[in-house]
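Here the complex is missing one protein chain, while the rest keep their positions.
And then chain A:
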Amino acid sequence: MTSSSQLLIPLHVRYIQSLGENKDDLTYHLTAHLRMNAVYWGLTALCIMDHKDALSKDETIEYVMSCWVDEAGAFGPHPDHDPHLLPTLSAIQILVIHDALDRIDVPRVTKFILSLQQPSGVFAGDQFGEIDTRFLYSAVNALSLLDQLHQLDVEKTVSYIKQCKNFDGGFGAVIGAESHAAQVWVCTAALAILDRLDVIDQDTLAWWLAERQLPNGGLNGRPQKLEDVCYSFWVLSSLSVLRKVSWIDADKLTSFILSAQDTENGGIADRPGDLPDVFHTIFGVAGLSLLGYPGLVDIDPVYCMPANLIESKGLRKGWEALPRKAS
């Protein structure tokens, strides 16, 4: 009834196109603080489904530029919203995908990003000081895309990640925090970009990641928690960087992701029967791409962007996903 054994690409493309048309929906407005991320999620999902042109390039770039906050030298998530590292990374990723980085003032954005590094090595999200390894990853990813990594104090940055490492091999949001698959991904991907995978206890971490798979095929983010489609990407991308995707059951995970599709209106939800959103749609599609699902475009698990684009910029790291299936 609500599940399918196939990825419903045309339906998901229409779903993503329709997201900007929901302006009489309260949820659309309540999530304005995530709009820039949502545009990046939607665009990347379209790229992976090989429908990059389904959203207008010019309109997308104009939206991104309308969120530029000149006093800060950074992007907000929506016009009139404050600048923050998360929408700034999404804006850069969108502009890279559309080959429009020339629209931004690279030295100023670089300065904004570097100004958020704390003495401990972690990054704050904005001037109000919330810290998180997510922000550290955002900074490293953005600086790398802008070709400004040489300005980063790598030793200080890596030292913070090292202190977040737990006995289970995983990483948390801050020093002392419990391991969580999303934080594992940001730390693993940041270390991959910085060529410092030696920090990771690879056998222990890959073991912990493999144990995220539940009997129904879905992945959870921590021991004894429920499965959720978004962990398909966070666990799989980390396993790809460690070259251990084969340590989980790809077929069962593929079926689980497909079963969370909304077969009427498109989009993918956290789990079967729930309301879809663009966040779970990109991470479901990206997970399927890493699993070698036929017909999809390769995603780079380190940058969460189209792999050929990252490769063309000379940024590809030594990750390994499953080979693309013919059908």
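Basically, a residue touches a chain if its C-beta (ideal position, glycine included) is under 8 Å from a C-beta of that chain, and two chains touch if they have at least 3 such contacts; residues count from 1.
Throughout what follows, contacts and distances are computed from a predicted model.
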Listed names "Geranylgeranyl transferase type-2 subunit alpha", "Vacuolar protein-sorting-associated protein 36", "Integrator complex subunit 11" or "CI072 protein", with the criterion being the UniProt name of the chain not displayed: "Geranylgeranyl transferase type-2 subunit alpha"
Hidden-chain contact residue, picked from the options A:Asp105, A:Glu130, A:Asp195 or A:Glu311: A:Glu130
Residue numbers in chain A that touch the chain omitted from display: 2, 24-26, 29-33, 76, 80-82, 84, 126, 128-130, 166-168, 172-174, 176-180, 206-208, 210-211, 213, 217, 222-225, 228, 244, 246-249, 252, 262, 269-271, 273-277, 279-280
